[in-house]
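With one protein chain removed, the remaining protein chains of the complex are shown where they sit.
Chain lettering (A and B) follows the sequence in which the chains are written, and residue indices restart at 1 in each chain.
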Amino acid sequence: MARLLLLLWSLGPMFWQLYSSLKPSEALSGVGAGGWTLENYRQLLQGDPPFLTYLINSVEVGASSTALTLALAVPCAYALSRLSRRQARALTSLVAAAAAFPAVLLFLALLELARDWHLANQLLALSLPYAGLCLPLVILLLQAAFADIPIVLEEAALIEGMDLWQRLRWILLPLMAPAMASSALLVFLFSWNEYPIALTWLSRTELLTLAPAMARIAGSSVYTIPYGAFAAATVLGSAPLILLMLLFQRQIISGLTQGAIKG
Amino acid sequence: MRWRLWLLMAPAFALLLSIFAAPLLHYLWLSTQVQSVLTGLKPQPIGAQQWLRLWNDGRFWQDSWQTLRFSAASVSLEMVLGLAVALLLNQPLRGRGLLRTFSLLPWALPTTVMALGWRWIFNDPYGPISRMLAGLELPAIPFLSNPALTWMATVGADTWKTMPFVALLLLAGLQTIPTDLYEAAALEEATQWQTLRRITLPLLTPYLLIALLFRLAQAVGVFDLIQVLTGGGPAGSTESLALYAYLNAMRFLDFGYSATLLLGSFAILLILCSTVALMWRWSLRWQGGLR
Partner (left out) sequence: MIPPRTLRRWALLLIAILGSLSLALLGLATERVEPVLVLMPAPFADATAELVSAFNRSHPRIALSVTRGPLETEAVSDLAISSLLLGESPYDLLLMDVSWTPKYAAAGWLEPLDRWLGPDALDDLAPGAELGNAFSGQLWRFPLVADMGLLYWRTDLMEAPPRTPAELIAISRRLQREGRVPWGYVWQGKQYEGLSCVVLEVLRGFGGHWLVQNEPQLDSPAAEAATGWLQDLVRQGITPEAVANMGEPEALQLFQAGDAAFMRNWPYAWAELNKPDSPLRGKVAFTTMVSEEGQPHAATQGSWGFSLLAGSKHNAAAVEVLRFLTSADAQKQLNLRWGYTPTRLSVFEDPELLATNPILADLQQALAAAVLRPLSPVYAQLSDLLYRKVNTVISGDQPAPSAMRELQSNSERLLRSNGGHA
């Protein structure tokens, strides 16, 4: 019973969107007949720019942010896990504070940053603030994972004469793979969903990522509310995420929970 | 050896400083300037005027109250529901993995996407809730047009989206509690409520605190949901601090004041989080003294 309620609560609104997206807009406003239609999807996919563009932009930003975040976070987390306890603790609490910080408060300064450094309207540049915003959480997560690796392993490698890079590459990183995978997924989710910074950094419509594009969506039947198109966009915009969640739920969940246990 | 560790951390911390620390310092400077449409968007020093204006701005205080009201309501709802869901998911049930995934889905979806969805769900008179009520011959509920109701609608939408996150954190906590404690409790014939009260909650404390602080900070910065779902209306009753700061910058072109508002929100956030943390510590000490 409780399970059913939980499912209804989580999935109900999504099913309503799915239903709305398959209905003609006249049926939605109560005039005209019912019936099913793919018209809303056709409109979206043939729009200008086509909806697919936003999805591709979001994937691009997500991928580059994930790569950048990991490239910065792995060495940092390693170093943190090898620092003296007191130093590490001071730094970690700073990082934890940053992890909770609401990103929206930064939008104005980041806007000026984009203007002064000519970073606006470049999808790859967007991964700079995204990596910055994700770093705290990912550092905490990876640091916890590094701390789990027995120090003797690394000492043995040191005796073998491996340098820092070799130890990282051959001993530590393979052991870190699960934690890195779940961090990567979390960063990707974040960049997929981020709104205020994308809203202020991107002003060319063909460069918009999904979140601001959704908020600015234009229906095709110009002056009636494009609820059907909205709903179709919600479905298309969340389908990749739902897929991602279904495929990688274990990693995402363990990533989140690891961060919680150690953070 | 030591310096190499610092070198490894340098790039990450450089980025962190430029994304978090530099903006706050920049706001501090900008809040002493007037940079608006009336100065041709050029900054001119104005001293503490912006802070005086903030202090006398009824709308800032109204938005602060509304932001806090929103945060308090949605965070407490999320904690209670999140705990319930975590307890449910912690039971050995058939199809638990799938249930877990499905219940986490709302958290993974973009806020703007679902905010649009909620706008349609709450639509009066054509949304599903209104139609259901009309079918039952009940009067429609003006979810998005009545100031007393709309903020609750935003709380509902926010809870829907972020409760799974809390549930997941707490679930992780539940799984660290050794089962023999529960077995012992069962031997002593403790009721379910007693078990929850005496074993689960105390051991879950650190997780509850983490979830609470994290969610509180995020809720105080609520922006996406409000902007898309209500735009701050009706009667400004759902406007959050972040939305007000955004309006000042992007609509009114008043950057000095926007920076002041952002710092003001930051101050409120700091006060709120440290109060919660202090109260928590205090209550723990008090409980400890009692024992």
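As a convention for this text, a residue touches a chain if its C-beta (ideal position, glycine included) is under 8 Å from a C-beta of that chain, and two chains touch if they have at least 3 such contacts.
All of these numbers come straight from a predicted model, not from anything done at the bench.
Considering the whole complex, which of A:T53, A:S182 or A:T200 touches the chain not shown?
Hidden-chain contact among the options goes to A:T200.
Hey, which of B:A190, B:L253 or B:V276 is the one touching the hidden chain?
B:L253
Among B:I19, B:V34, B:L169 or B:A259, choose the residue that contacts the chain missing from this document, as touch is defined above.
Of all options in B:I19, B:V34, B:L169 or B:A259, contact with the hidden chain holds for B:V34.
If the missing chain were put back, which residues of chain A would it touch?
Where chain A meets the chain not shown: residues 26, 29-32, 48-49, 111, 114-115, 118, 120-121, 199-205, 215-219, 222-226.
Applying the definition given at the start, please give the residues of chain B touching the unseen chain.
Within chain B, the residues that touch the unshown chain are 34, 36-38, 40-41, 46, 49, 52-53, 124-126, 140, 142, 144-147, 231-236, 247, 250-254, 257.
Basically, only the chains that are shown with their structure count from here on.
For chain A and chain B, what's the span in angstrom between their mean Cα positions?
Chain centroid spacing, chain A to chain B, equals 18 Å.
Where on chain A is chain B touching in the complex?
These residues of chain A touch chain B: 2-3, 6-7, 9-11, 13-14, 16-17, 20, 28-30, 72-73, 75-76, 78-80, 82-83, 91, 95, 98-113, 128-129, 131-133, 135-136, 139, 164, 189, 192-193, 195-196, 200, 210-212, 214-215, 217, 227, 230-231, 233-234, 237-238, 241-242, 244-246, 249-250, 252-253, 256-258, 260-261, 263.
Provide the residue numbers of chain B that touch chain A in the complex, in ascending order.
Within the complex, chain B contacts chain A at residues 4-6, 8-9, 11-13, 15-16, 18-20, 22-24, 26-27, 30, 85, 88, 93, 97, 99-106, 108-114, 116-121, 123, 125-126, 128, 160, 164-165, 168-169, 171-173, 175-176, 207, 210-211, 213-214, 217-218, 220-221, 223-224, 227-228, 242, 245-246, 249-250, 255, 258-259, 262, 265-266, 269, 273.
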